[in-house]
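All protein chains of the complex are present and in place, except for one that has been dropped.
Lettered A, B and C in written order, each chain numbered from 1.
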Amino acid sequence: MIIDKENIASHNQNNLDQHNLRFDFTANSLIQKGVDVDTIIKKVSDFQVAIPSWALGAGGTRFGRFSYYGEPGTLEQKIEDVGLIHALTQSAGAISLHIPWDVPEDAEKIKSLTKSLGLQFDAMNSNTFQDQPNQEHSYKYGSLCSTDDNARQQAIQHNIDVIKLGEQLGSKSLTVWLADGSSFPGQNNFQTVLKNTQDSLKQIYAELPEDWKLFIEYKPYEPYFYSTVIQDWGTSFMLANECGPKAYTLVDLGHHLPNTNIEQIVATLMLKGKLGGFHFNDSKYGDDDLTVGSIKPYSLFLIFNELVYGMENNPQNPYPAWMIDASHNLKDPMEDLMQSLEAINSAYAKALLVDQKALREAQRNHDVTLCQEILQEAYLTDVRPLLEKARVLNGGAINPLQTYRQMDVRNKLVDERGKHSMATGL
Amino acid sequence: MIIDKENIASHNQNNLDQHNLRFDFTANSLIQKGVDVDTIIKKVSDFQVAIPSWALGAGGTRFGRFSYYGEPGTLEQKIEDVGLIHALTQSAGAISLHIPWDVPEDAEKIKSLTKSLGLQFDAMNSNTFQDQPNQEHSYKYGSLCSTDDNARQQAIQHNIDVIKLGEQLGSKSLTVWLADGSSFPGQNNFQTVLKNTQDSLKQIYAELPEDWKLFIEYKPYEPYFYSTVIQDWGTSFMLANECGPKAYTLVDLGHHLPNTNIEQIVATLMLKGKLGGFHFNDSKYGDDDLTVGSIKPYSLFLIFNELVYGMENNPQNPYPAWMIDASHNLKDPMEDLMQSLEAINSAYAKALLVDQKALREAQRNHDVTLCQEILQEAYLTDVRPLLEKARVLNGGAINPLQTYRQMDVRNKLVDERGKHSMATGL
Amino acid sequence: MIIDKENIASHNQNNLDQHNLRFDFTANSLIQKGVDVDTIIKKVSDFQVAIPSWALGAGGTRFGRFSYYGEPGTLEQKIEDVGLIHALTQSAGAISLHIPWDVPEDAEKIKSLTKSLGLQFDAMNSNTFQDQPNQEHSYKYGSLCSTDDNARQQAIQHNIDVIKLGEQLGSKSLTVWLADGSSFPGQNNFQTVLKNTQDSLKQIYAELPEDWKLFIEYKPYEPYFYSTVIQDWGTSFMLANECGPKAYTLVDLGHHLPNTNIEQIVATLMLKGKLGGFHFNDSKYGDDDLTVGSIKPYSLFLIFNELVYGMENNPQNPYPAWMIDASHNLKDPMEDLMQSLEAINSAYAKALLVDQKALREAQRNHDVTLCQEILQEAYLTDVRPLLEKARVLNGGAINPLQTYRQMDVRNKLVDERGKHSMATGL
Partner (left out) sequence: MIIDKENIASHNQNNLDQHNLRFDFTANSLIQKGVDVDTIIKKVSDFQVAIPSWALGAGGTRFGRFSYYGEPGTLEQKIEDVGLIHALTQSAGAISLHIPWDVPEDAEKIKSLTKSLGLQFDAMNSNTFQDQPNQEHSYKYGSLCSTDDNARQQAIQHNIDVIKLGEQLGSKSLTVWLADGSSFPGQNNFQTVLKNTQDSLKQIYAELPEDWKLFIEYKPYEPYFYSTVIQDWGTSFMLANECGPKAYTLVDLGHHLPNTNIEQIVATLMLKGKLGGFHFNDSKYGDDDLTVGSIKPYSLFLIFNELVYGMENNPQNPYPAWMIDASHNLKDPMEDLMQSLEAINSAYAKALLVDQKALREAQRNHDVTLCQEILQEAYLTDVRPLLEKARVLNGGAINPLQTYRQMDVRNKLVDERGKHSMATGL
């Protein structure tokens, strides 16, 4: 199923007057305050977030999984789903593949399908946290960190293979998320597994094409429950520095201990030029992988405040790779992703509204009250009309979720794919 | 210093056109969606939050305290400060006293001062967490929980004295916050201290006038660091039930372990008719006592969503007593309190905007996506024009903080009181 | 496979001298301090912990599962495994079944097998957190809390069916763990789902035989990530009170927010006569379900200190049902369970060593230093010789783990069952 722009435009028709009214009021208010509204709309338009291929099917927990109807059963269908989301939102212009779940049978065909939908290939994701059928050496006790040389070499080689595959598709980066860790004190020697991981990453790094980047994730726990080899940004940053200039830290919002000040980590990494990628989701307890902005939208705004600051003031940091990394246990995955995209764009637009000059002045004067007012002034602004405008200008839907439902997309996919089709992978 | 309505009105003049423009747009948008805007404004107007007498001076931490200039040195000056805040915001119509820090020398004079400023006396607060000079028995090892009968009787009597004092002033409730607990395993016998506390509370309850309420706070830790006698809502609820129908649980937002779902506690207590009082503040780590809404504004909205639901659907629950319980370590306390009031009113107004009928329908249909949309639709609405309108109608300032600064209130207080005046109590 | 006492005795032979030496020294030291060593050994001997039927296979996480060899493929084999553990440790004298994973084809046969191994049937466990194949109504959006009457009735009926089955087997209690909750604000109306749950529990309670107990678990999160209907002990306690005198709270060590003082919850529940059951495991982050005592052994001791106190001083509380509820992702499940049993017995024996009289005296004197010394004196004592003695007296192994390995149990099971046999259920 493909949604064309005419179809969207006709659905927009009903919302257009309301949108114009709202937009005019919002834009005028902002212009009066000296805001360059066009630039903000342009920046929001340009902001594209990758969808990982595994996000199109229902997720689950260790207690089980409730399926969704009409899940994409093939890589083509996953790409098709991202295409649908992108058509409606104009902000999901990339897909991030997971190997071995998404090995394309015909890379050229996949590339051309992807291109036809206006999508790019974002970072490639390797998988050394599960054993695949017929896999020679098990990752039960670790992969890149393993003290078992065979398992470790197999994991290194897998990552190199993923790079090779990514080159065929036109990807430019590899994301390494390492489940490696331990569930009991004493199970691992911390120094040994850290040294092994460092060595493995260097071997992978050595195979990285000139124009590629390596993103190193960190996470404090799960699936192991006592330690993980790369437990925090400090460890990832240290490893990235040791690999070299093409290696970066990747921040996943759910991968932190309770109450961590994530926005400060973002600021530090960008100052040091080492923030490579970003995984969006939301959470209340652990790595809950909920819809972006559904639990802590103000935190998301504060994080974007640092991202915007870094993008404007830290030329030493590359433009980060953005991806949604959520799990869809209860909602229609596509609806869930559209809610996430809206939350991301909303936080981004609000961060762009922060009066940086006034903020710097208030900070200089230690006017703490005013500092807070300046952030809240931006945060409390209703930026939805700006996001609508950004979408409309690119042929997207004023209200993507409403349009998705009016077009009856899910039922049409069920008709095409069958009710109990199931996404490959997790 | 007193601010009269004419003065405020003249300051409002400059903001009036902008306010009208914003209000008309907001009101029209809401009316079009079927919202009864007048009722919302009326409810926001009626919502009055008490200011505790100790909040007008600078707070501190165990590492020290940085003073603020022109702090109120007497009870009269504290009341005066609340009067100033109320004049500007029209939403701080009560003061909550702390004994022995605020024992009035002449109760009638204090009552008449308070009345003249449009203020009421909210809950009385007892203090058994510190030793006062010349106090006979120490609370170092506990007060209402104490295994030392003398200390325990002294603490009970203190609470009864506070009730007596409150009767003179026209207060109608007593808030008991109990620091009692232990810092080391084994220090206390959990069952003994719980039974003692239960018994002490019953003795205090027995002295409660017919039309009074007893509010029992809970808190997981601090100032003791291994256990507190009333560690959670469950313990407070159990104790309140044992005392009788005039005893209630009081929720302080900062008194929870990381990640606690506070809004659910609110819903449960209101269903059971036992939510008596509420202390507002915000926090990232522990009982940080920061400005309301400065850290987790969406959580505050979700909590208000339950409060609104309870106030509309739970006649078994009395109208709760509202108070700001924050510490002002860095900001001008009065500015800080005005920011808190704005955040409270904002969360309240947004919660009033939730389309309860649509939400119930979406919940019935298990339309999780839509449930989220309905909450976010209310949350993302910019309600500031409604709050402005509520203030203006009552003679308050369109922008209280701006007016406070334009009127140069703090400097005038410094002139009156001296730079290094210091608030009594903590 | 069955291990007979002669076999164990012969393996004990090698360790006997060492054991006697260690025991004599320990016993003498304790006797000199006035400890009644025989009574402690008797109590440890009598302490029997149930093994849940699902614990004999490898567990997993949402990221996958690494199997173990020779897992029990049938209910009979699960019982057999518990029998092996019990033969070696003499402290796992019960099995707890999970329905529908363990529906016996022939109840009498199962009863007789169980009896022959010296085992009893502990609490029955119902399952309304997963959909079974061919199940009419889904639990995706809740079971006992559901606003869908059909799903709710189905869940109630399932629990009643489990009671019926339990009666056939001779079980005397039903444990209800409810996954019910929500992953997004607004998804559920907190009051509605609480009232539904209360009503459902009452219906189940009404079907409880006279000599049965109902255990109500609580848990703050997972598998849902925003709220759970029974989030804490307070909610469970409230529900149990509303059901009636045969309803109790069940404490699972892993079901608490970070830093919760669990031992205090235990003390409160026993004071109120409402601690019905206990699930043992250990954790660092969330409901990690690790080997008991592997992460926080001192906390376990402090909890046992309250359990011992309650068992001695709270006749209003029934003798609690004990069960290990851990997940075995990395270790041989039987080895893991034997480590858990050792940790439980160790904590119990140490708690029995606490000089309660001296402790009460020190508490009365507010001698905080001494209170700590008294607890630590018990905790630091090496009680392993006492546990050995308790086992030997009952025909168990001096060193169960060593004996298990020397007997090559796992490999023999692999021979019998095949390498890739897989446990039914999760």
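The rule is simple: contacts are C-beta pairs under 8 Å (C-beta built on N, C-alpha and C of every residue); 3 or more make two chains touch, one makes a residue touch a chain.
Remember, predicted model here, so these are calculated numbers, not experimental data.
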Problem set entry | Sole contact to the chain not displayed, among B:12, B:48, B:154 or B:187 | B:187
Seminar exercise, completed: Out of B:329, B:345, B:363 or B:399, the sole contact with the unshown chain comes from B:329
For this session: Could you tell which one of B:20, B:74, B:130 or B:153 touches the chain left off the display?
Result: B:130
Problem set entry | Contacting the left-out chain in the complete assembly, out of A:306, A:325, A:342 or A:382 | A:306
Seminar exercise, completed: Out of A:371, A:409 or A:423, only one touches the absent chain, namely A:371
Exercise. In terms of residues, what is the contact footprint of the unshown chain on chain C?
Worked result: 22, 25, 29, 258-259, 261, 284-285, 291, 293-299, 330-332, 335-336, 339, 346, 368-369, 372-373, 376, 379-382, 384, 401
Seminar exercise, completed: Missing-chain contacts on chain A, rising order, are 140-141, 147-148, 182-192, 194-195, 220-221, 226-227, 231-235, 237-238, 257-261, 263-264, 267-268, 270-272, 302, 305-306, 309, 313-314, 359-360, 362-364, 366, 368, 371-372, 374-375
Exercise. Which residues does chain B use to touch the chain missing from this display?
Worked result: 59-64, 66, 129-131, 138, 140-141, 179, 183-185, 187, 220-223, 225-226, 258, 283-286, 288, 290-291, 294-295, 327, 329-331, 426
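Basically, only the chains that are shown with their structure count from here on.
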Exercise. Taking each chain's centre as the mean of its CA atoms, which one is farthest from the centre of chain B?
Worked result: C
Exercise. If you average the CA atoms of chain B and of chain C, how far apart do the two points sit, in angstrom?
Worked result: 43
Problem set entry | Approximate Å spacing (C-alpha centroids) for the pair chain A, chain C | 40
Exercise. Mind pulling the chain B residues that touch 2 or more other chains?
Worked result: 258-259, 261, 368, 372
